[in-house]
Structure formats: C-alpha cells, structure tokens
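What you see is the complex with one protein chain gone and the rest in place.
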Amino acid sequence: MKVTVAVNGTYYTREVEPRLLLSDFLRHELGLTGTHVGCEHGVCGACTVLVDGQAVRSCLTFAVQMDGAAVTTVEGLTPAEGELHPLQEAFREAHGLQCGFCTAGFLMTLVPYLAEHPNPSEAEIREALSGNICRCTGYQNIVKAVQLAAAKGGGR
Amino acid sequence: MSVDVRERRGEGAEAARSRGALIGQSPRRLEDARLLTGRGLFVDDVQRPDMLHAAVVRSPHAHARIQGIDVSAALALPGVVAVYTAADLGHLNGPFSVLIPHDDLQHGRGLSALAVEKVRHVGEAVALVVASDRYIAEDAADMVAVEYEPLPAAVGLEAAVAPDAPLVHDGVPSNVAGHYVRNVGDYEAVRRQAHLILKERFRVDRGAASPMETRGVVAIPEGRGLTMYVSTQAPVALRAWLAAWFDLPEMELRLIAPDVGGGFGPKVMMMYPEEVLVPFAAMRLKRPVKWIEDRREHFVATTHEREQVHDVEVVVGADGTLLGLKTNFLYDSGAYSPYGIQIPIISATTLPGPYRLRNYSVEFRAVYTNTPTVAVYRGAGRPHGVFVMERMMDRIAEALGLAPMEVRRRNFIQPDQFPWDTGLIYQDWAPCKYDSGDYPALADRLERMLVGVADEVAQARAAGRLVGVGMGFYVEGAGPGPYEGVRVRVEPSGKVQVATGVGTQGQSHFTTLAQVVAGELGVALDQVHVVTGDTAAMGWGIGTFASRAAVLVGNAAYLAAQAVAEKARTVAAALLECTPSEVELRGGRAWVGGPAGAGEPAGAGGSAPAGARETVRSLPLGEVARRANPLRGTLAFGEPGLEATKFFSPQQSTFPSGAHAAVVEVDRGTGFAKVLRYFVVHDCGTMINPMVVEGQIHGGVAQGLGGALLEKLVFDEEGQLLTTTFADYLLPLATDIPAIETDHITTTSPLNPLGIKGAGEAGVIPCHAVVAAALEDALREWQVRISEMPINPCRIWELMQR
Amino acid sequence: MKPAPFDYYAPATMGEVLALLREHGDAAKLLAGGQSLVPMLNMRLARPGVLIDLNRVAGLTGIRQEGDTLVIGAMTRHAEVERSELVARLQPLLTEAIAQVGHIQIRNRGTIGGSLVHADPSAELPAVLAALGGSVRVAGPAGVREVAAEDLFLMFFTTSLQPDEVLTEVRLPVLPARTGWAFEEVARRHGDFAIVGVAVTLTVADQRATKADDLVITGCRIALTGVGMTPVRAAAAEALLVGRPPSQAMLAEAAAAFRAEIEPDTDIHATADFRRHLAGVLTERALGRALQRAAERGGGR
Partner (left out) sequence: MQVAGEFVFQAGRDAVWQLLNDPEVLGRCLPGCEQLVPVAEDRYAAKVRVGLAAVKGTYEGSLAVTDKQAPAAMTLRIDMKGTTGFVAIAGRMLFEAGEPDAPAGGEGGVASTRVAYDWDVKVGGPVAMVGQRVLGGVAKWIIGEFFAAAKAELAARGSAV
C-alpha cells in the first residue's frame, strides 16, 4: 500500500506492506535509526514518537495508518547538527542517560508533556515517565533533567 | 556529595595527588550529544542494501527429543533464502567449549549453535531461517515443522537434585555439574565451643538483566573476510574465539561492538548460538546477514541469573563476635554451564564481607535444570553472599538484643588490618585478599546520613504506618585481570585518539578515559577522541564486566598517556632547546620557560599568550607529533610520532566496599511495599568522574530494588517460562525508585597507579539484604522472617496473616 | 516479533465497515487504538486475515451530553476523555478511572470503545461501565442496538457483540445528585493491569432535615476488576448498604460480604485468597471515599 507521511517536516511516500510497524518504517525504510525498539509490545516506551504532536508507541502503530499524518522523531528535535534541544541539553547537564538506548523515547514523551505541564512536581514527573523504562540510570538523573528543563522554561 | 580522601601512605593514587587534574572532576559526557540526537550506532542501526535477515526457530519444550525437522514448507516461502539445522553446520555446530573450566566443575557442558537430538530448555535454538526481511523470516520460522517427543523436565533446584529427577544431560549424575568444598580455619572446632548457634535457609530466585537493547549480530562479508557488529561486552575476546572457530585468520575478522544499549552481564556470555549462526550464514550466502533478538526471545535465549538456596549456620560468641559460618548451597546453572562455576565461587568468596570471619566452611553444588542457561548479571553471585551474611548479622543482633549496627561494628575488619586475607581463592584464581578499606568509616557515614531517620520512622509508626529501616554492608571483588590495554596517539592535528579493546554499554568510557588522558597530556577534554570495542582499532583486550573497565582500562590509559607525555616532552625539549623536565604540557601545547602556570592560553590549543616574555616559548602538541614523524633522515626519538600502547595487568582483584540503608513502608491493607528513602555510602577508591560513579550507583540500586520487590522469572513445573513480557517481568519504573542519597569515602587501592577499585556493580549488591531487613522492621508486630527474595505484595500479605 | 500478514482496509464510513465485516466475517478484526491488539499481532497470538481500521471512520469520536446521559464516541481516545471537562463534571468516576489506564502514550492512542470490547477482566473501563450501569450502542447488519453493561461481557476477552457488529458509542448515566464516587486499584507498578480494582458510586439522602449528619444510603453500585472472568458486580454488598445509614463498620461489613461472593483465580502475581482480601480492602476504601464525596455533594446539584 502507498503511504505518504510527513516525518520531521519532510514528506515521504513509500509503498509498504500493511503489517509494517511504524517503528520499522522509520528505522528501516527512512533510515531514521534514532527511534529504538525495546520490546515491541508497548511497555518499554523506547520507540515513542510524536504523531500529530502526541506521544505514541511506534511499535503499536502500522505505517499505513500514518497516511497524511505528521510524525516527529528524535532526529526532528534538533534544528541542526551540533545543536541540542533544551531538553536534550538538560539531559546532558544532569547525566540523564548512560547507554542512550531508551533516551529518544524519554525525550519524545517529555516534549509534549512539558509543553502541557510547564511546572511539574517530582511525583508528577515520575508518573509522566512511568511509560518509559530505563535500565541504566535508576531514573534519578532523568527526573533531575526534567526539573532542569522545566526551570529553564520547559521544553521549548 | 562529599568526598573524603583517605590515603594510606606509600600506596597508589598518584594521580589524585598530582598531574591528573581532570581526575575527580565531573565534566559533562562527550558521548551525549551523539546519543541524545539519535546519532548513536547500535547494532540494529547497521544497514546494507543487500542485507538478509535471520530468525531463529526455538524449542517450545523444556526437555524433548527432536524426532525430525521438516524445513521444506519454510524453504518454499518466497523471500526465504536458507534454512539451516544442526546438520548443515557440521563440526561448526559445537558443542562450544566451557568458557571457564575449573577443577570443581566435574561435568561442564557447553552450548551448541543448534540443538542436536535433544532440546534442554524452552527457547533453545533449533533452526535458523534467513530471508529478505525479518517479517518473512518470522513467517518461515513458523513453518519449520519440528517433531518433538516431550520428556520430563528437571525444574527447580531441590527437584533437580532429588533422586528420581529427570537428567538434563546423559552422564551427569543427579544433575550436579560441579561440587565445591572449602574450609578456612576449623568451623567444626569452633562450633563445639559456641555460645549461640543460629540456622536458616535462604533463597534468592531468578531474575534477568534485561538491557533495553536486546542482543544482535550483523555479519558482513568484506574482502576475503568478515566484519561483524555484535552487541557484546567482549568484542576482542569474541573475535579471537570466532576466528579460531571458523578457522579464519584474525586479520580477516573485524569485530565491532558499536554503541551497546546496556549489558549488565549477559552480553559478555560467549558463545551465544547466534554469534556463530549469523556469520556462518553470511559466509555461506556471501551476503550481509542481520539477526536482532526480539524481546520474547530475549527472555529465553539470553542468560539468566540469581537462583540459589543456602542452608546457613553461624556460631556466635556471647559478645556478638562471629566465630564461624557454614553454608551449604545449591546454584542453578540452567541447562548448560558455559561460565562453569564462576558465579557460585563469587558467592562463596563474597559472603564473608567486611567481617573478621576466621572459621568458614562453604560447600556448593552447581545444578543443571531444564531452564535457560545461567550466567552473570550485575553483581554476579555477590548479592547472594551478601544476602546470607547480612541477614545472619541481623539475626545475631536480634538474638543478643544488640542494635544491627553494633553487631556489625564488633565484627568489622579494622583499617589497620589491611591487606586482609580471607583465606579463599577468588574467581580470578588470585587470593581473595582485601587491598584497602575502612569499614568503620562507612558505618560512621551511614549513621550520619541516617540522623533524623529514626525520628521520622518513629513518627510514622506512631501514626499507625508500617515503616521500617534496614541496612547492609558488602565488600566485592572487582577489577579482575588478566589485563587491558590502551593505545594513545597524538595526531598532527593536535587531536588525541585513545583506543581500547573493551566495549561500552553506557559506562561513559568516552568521557572518563578522555579525562585520564587529557590530564596527562594537557589538552582540552574535547580534543580526546576515544574508540572502544573495535578490533581494527585495538586488537587486545578482554571485556567490560566485573567492574573492571575503570580499574584496568583507566590505568592502562594513564600509563599510555604518561608514556606519550614523556615522549612529547623529549621531542619538544629538542625543538625548544631545553631539557625534557623543563617542558610543561598544557593548553594543547608544550611550554618551556617562565614560572609555572605563566602564559596559560585562553583556550585549547591557544596561540602564544599575550604579554608572554621572550623566554616563554611553546609549540602546539600536534606540531610536536608531526616533528616526531619526519619525512627524511633518521628517527631521532625512537619510534615515530607521539604514540604509546600500554597494558595494565593487576596481580589480583580490588575490593571496593559500601553500606546501604533503606526506609520501606508496607501498606497495612494491601501488603504493597514502597521504598521511601535509600542511602548509599560507597568506597570505590579513586573516582575518575564522581558524576559517572553516582550514575552507576543509581542504576545499580534500581536494579537491586527491582530484584528485591518486582523482578522474578517464573517457570511452571514443566519448565515453561511464564514471564516473557514486560507486563509480567516487572522492571522498575520511575514511580518505583526513590531518589537515592549517596555519600563516598575514598580508600585508594594500592594495587594500581590511580588507586581505583571499580564501581559498576556496587549499587545492586546489598539491595536484597537491605530491603529484607527494612521489611522485617516495618512488619515487626508480626515478627516475620524474610529469607526469600524477591518478595511480592501477595507474599508479604501472607506473612502478615500469621 | 513481527505480525503475520493481513489485508488492511481503512473505511471512511460505518456502511463500509459493515460491508467489510459482512464480506470477511470471522476472518476480520477491527482495529481501534490498537494498544491491546497490536501486541497480540506482534506476538502472532492473533493472526486475523483482515484488519479493518476504524481510525478514519467518520462520526465515531466526540463527547456530548444527551439529557441524563453522557455519550462518548467509541473511537474517542482515552486522553481526550481524561482531559474532558464535560466528563469530569458529568461522570467523574470515569475521569478518575481513565487516568489509571496504562501510560500517557497508551492513553493518547487507545480508545474507549476499544477498551470495552477488548473486555479484559483486569481493565478499568469495563468495571466503570458495569458500576455505572451504562450501555453501549452497537451497529450491525440489522441496524443499531443498545446493549446494557450487564449483557455485554461474557467472559475473558469476550463480549456479546457478534462478529459483524461494531461498537459505536458508550452511554453512561450522568452522576446523580448527592452521589459520591471512587475508583481504587492496586497494580504491581503504576499503569500495570490492576491485580484488583473497584469502581463505586454511592448515593445518600438526608434522613432528617434537622440533622445534616444523619444520612442514609439510597443507592450504591460496586463493580470490580481482576476477580473473575468479567467485571463483577457486588450485589450482596450493594443490597446490604442501601437503605441504611452509613458507618465505617457497615462499609467493612459490605466489603466482607463481597469477599464471600467472589471466586477469583490465582496467577503469578496474586493468589485467589490475596485477590479476595484485596477486593475487600479496596471496596472498603472506595466506599469510604465515595461516601465522603457524597456527603460533600450533599446539597445536590
């Protein structure tokens, strides 16, 4: 089936099988390998991307369903190479990542969340992050990064 | 965080004293910009236009005889290129040798690439399908018809050693792979004069490391050989093994561990069947082949850890002195024993902890069961030993009416008793001899952190809440040999390349090794580029495990950087017409003349400083490197360029230590436990980057708390694994882990130049013990005994019904 | 973990959906938010030959009030329901319960209708529908019919909908005056399927106008998750409470009555006994909170 998707502002048209997961479409058809796949059953959150501005799990979505949609991946957060989104900056500052595999999923969950909740409490941050699993950091520095980003004016 | 540096005279820690100005600082990580923007390279990110994709057909039975395999339907599916079974691999199928043999491993059994005749656990590989994409490969894998004759399965430690248990391997009586007995002192003698004898049975159940990235192998035929990308913790060792296995010259097999999305032990295991199957297929088909493990496979095809049952007895003096300890335990090896008896040896040797244990009797049996193979997972047997010892410390305290901390203090090895020889041989075949430490200081620090906690707890309890405190101490062997090496090279551009054979799974090597090298060479941190885990860049090395990277690679980097610095001073001295000792390396330049610190340039590689006196002269370090590599004439300075390769090989392991405490609350109605606060005091010797060390501790504690309260692999009686999703195997979420409060002391190791002791596993080690103690304290009105981990709300509630 | 092949249709109208269902019958599976279905597809436990995507069908979303009924289109996402002020005002039990469904990413994509027809006995929304005595509208070849909550859930993952029918909207009674509500659940981790959950509404009336404290329970509905093959109504406990003045002792009594009524199963996370115990504890807690809210809303609205 033919599908046309705007990914990070660029339109892509591809012929795909209906069963192709959005995660595989982004990674293997478009070469946008910043989105990672951790469980393929919708628990770990590593594959989170934005679909029309909302954080969704790309492993639980088919590429064909995205016809006409706008998808944002971690590659779309940064205006140009060498620059960092304020949230990325905060992750770096707070040591909010170790192996970096889950990180894109956390960022993509947090971007819309911080836009909607500019001043979250620690408990609220932890709850917002509960759909993303990190096995390296124990979450402490991720929480710190979110607080840092929020203090500097949120995700934008 | 505060750092208390306690150095022992004449021992190690040169860098903490002198030149390595960057050691001990916490610069932001050099690898982050790449990883944050989706520009990392993980194994599944490796793409080639003509890549084929593999899927593995796995056994649904825990124990069965293979009566036949029909691959015809699968082969007929369009897009399928090949289907391989054991017969296709011939002698390449294995069985692979046992990685770490041992005299007490009487019946070692290695894995094979694909099962022959029998399958011995759910998930064992039976066939490999190669197709044009992974979707089709999975379609075809479904169509491989394997005829099984199910056999009774040996599941569960006690059941597997029962007289009538089914045998996992022919020729292994009672399923006992190995039997180990050691005695230090004379336990039986001390037992006869005991004031108090306490006994208990302890159990730690199965868990899994579950890195967020599963395993993966890519093999690309290139030239006459092969380039492989493997999500492994031991790339150089894997290359050596694979080259030998396939009879390839090592120079024709390049192995790269790219960014690895978490390892925590299982990714050091060798050989996994897929590490043989994928290159086999690629060479056969002369096309790149990729296999990425999916999460369901990961639960049954990647190694597990943690299952042990201990029968323990302690002998105690009237004053609470631990006079002797005896343990007899079973260790579940799973279906094979690629790692031999390393884990139970680590448990046996970790058990004594920070205490003066002079009469110690330990015996274990490593047992085969029809479950996935058990190998190392962060902590690797250490949590078990600590669980047993710390629980017994709490039991002694209770029996004698002493405070838990007081019993421990009465038994600590004292700061002037180092080196302390436990009388045992460690997993690295070297004496288990503690290098340095100050356990009373750990206790002091922990008590300081807990000031006020007693009042909080008392208030909560007065309000009817079930809140308790628990603590645990540990000493862990870390940083075992044999060696690691680092090559440091200053380019004419002034940039510094640092190459090491170990891979990285998030431990920040790109930053910490750069810190070590930048400090010695006087260059800015961002001028140092670290290459890890690529056999083409560095062909010597072992791997990243056992908290050894900072100890071994860190020191090797230090030695190599020192050698390069010395050469740079020699070359620069000739160019600047002075003696080498007059040359100072800083700011990316070699300086001579002027008082120390004069003419500090504004930035990295800065030009001659404003107002510099005539006598102050300098050269960019890159220029020195270029001049050390002449186009004509002869080499005036030994070998060309500014480059050195150095290895560090310790005589024995280091022994970091720590103390943890937790405040835990149990919901009176539901039995749900929540960790309210968590405290860590830690001593890993010199810290290269305290921010990174703390990150390691946070992550370790999260895994430890997960292992105590959430994570449990559950098998049914037939060996079916019932927890193969993240909805049933419960990794801790952000809502499950409290903020972790940390403090450090530093007793440097005398065993290496930088005084480092290793920190990778520290966080996880005492968590079982700490949580169990806190739960018992919280539930003191029921006088419960917690001797099994992990524990879930249902079990807590059951204990509360007594 | 990649799905087996299927044919995919993305119809734009309900007519097309029904025609496709007629054509493909049992081989077809409807795709709503996909947050439960797609994992099953990825694991190849589900292998439908045809997937009919409801995400482009017109007229299946939206939240509105129709007299005493709150009407929510089947394809309305959890997140929209969670944020809806109308829902919070008219049926706050749903607002409270839906916040416990999965995580942000799941709620952004999952739909209210999908959750109900999935009929997971541990899920929140079936219990809410049961507790509120709501209903669903179902479109089929013979037109539209309404199915009451008690007739909807048959057993694990099974509803009374026929293979050629589609759930189109969810209808919940507006919370009556002087009614309190509560949703309580315990799960191993935040966002996990509940081990046990309970949805409660409790209506009170002033017994004597002179003494505001003297209340009597005039209505009570309790439904639980995780203790049976479907959401389970606590009829005996409800009957015990109605017509009597509330007290903590009575709530405990009702919870005990409920404990005796159910026959939960054992799984790796909880034994049947523990579930029974939790059902009692949570019922008592939920009743307590609902009562407090009912009393606060004593003046009615």
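Descriptive notes on the structure:
All chains are identified by letter, namely A, B and C, in their written order; residue positions are counted from 1 within each chain.
In this section, a contact is a pair of C-beta atoms (placed from the backbone, for glycine too) under 8 Å apart; a residue touches a chain by one contact, two chains touch by 3 or more.
All values derive from a computational prediction rather than experimental measurement.
Although it is left out of the displayed model, the omitted chain contacts the following shown chains in the full complex: B, C. Touching the chain that is not shown, out of B:V122, B:V309 or B:A375: B:V122 (per the contact rule at the top).
Of C:A99, C:V216, C:M229 or C:M250, it is C:M229 that touches the chain left out of the display.
From the set C:M40, C:L175, C:A254 or C:A294, the residue in touch with the chain omitted from the display is C:M40, counting the whole complex.
Taking the whole complex into account, subunit C touches the unshown chain at residues 29, 37, 40-41, 43-48, 118-119, 121-122, 155-158, 193, 229, 265-269. Interface residues of subunit B facing the missing partner chain: 60-61, 122, 142, 150, 296, 299, 714, 716-718, 720-725, 727-728.
The rule we apply is simple: only the chains that are shown with their structure count from here on.
By C-beta pair count, the most extensively touching chains are A-B. Once the centre of each chain is set as its mean CA position, subunit A and subunit B turn out to be 28 Å apart. Counting partner chains per residue, subunit A shows two or more touched chains at residues 17, 19, 24, 40-41, 127, 130, 132. For subunit C, residues that reach two or more other chains under the stated contact definition are 1-5, 39, 43, 189-191. Note for the complex: subunit A touches subunit B at residues 17, 19-20, 24, 27-28, 31-41, 43-44, 46, 73-75, 77-78, 81-82, 84, 88, 91-93, 95, 97-104, 107, 122, 125-127, 129-130, 132-143. Considering their complex, residues 1, 17-19, 21, 24, 40-42, 45, 48, 54-57, 59-62, 64-65, 67, 109, 113, 127-128, 130-132 of subunit A touch subunit C. Within the complex formed with subunit A, the subunit B residues making contact are 28-29, 31-40, 42, 44-45, 47, 134-135, 209-214, 259-262, 264, 294-295, 505-508, 691-692, 694-695, 698-703, 725-727, 731, 733-735, 737, 739-740, 763.
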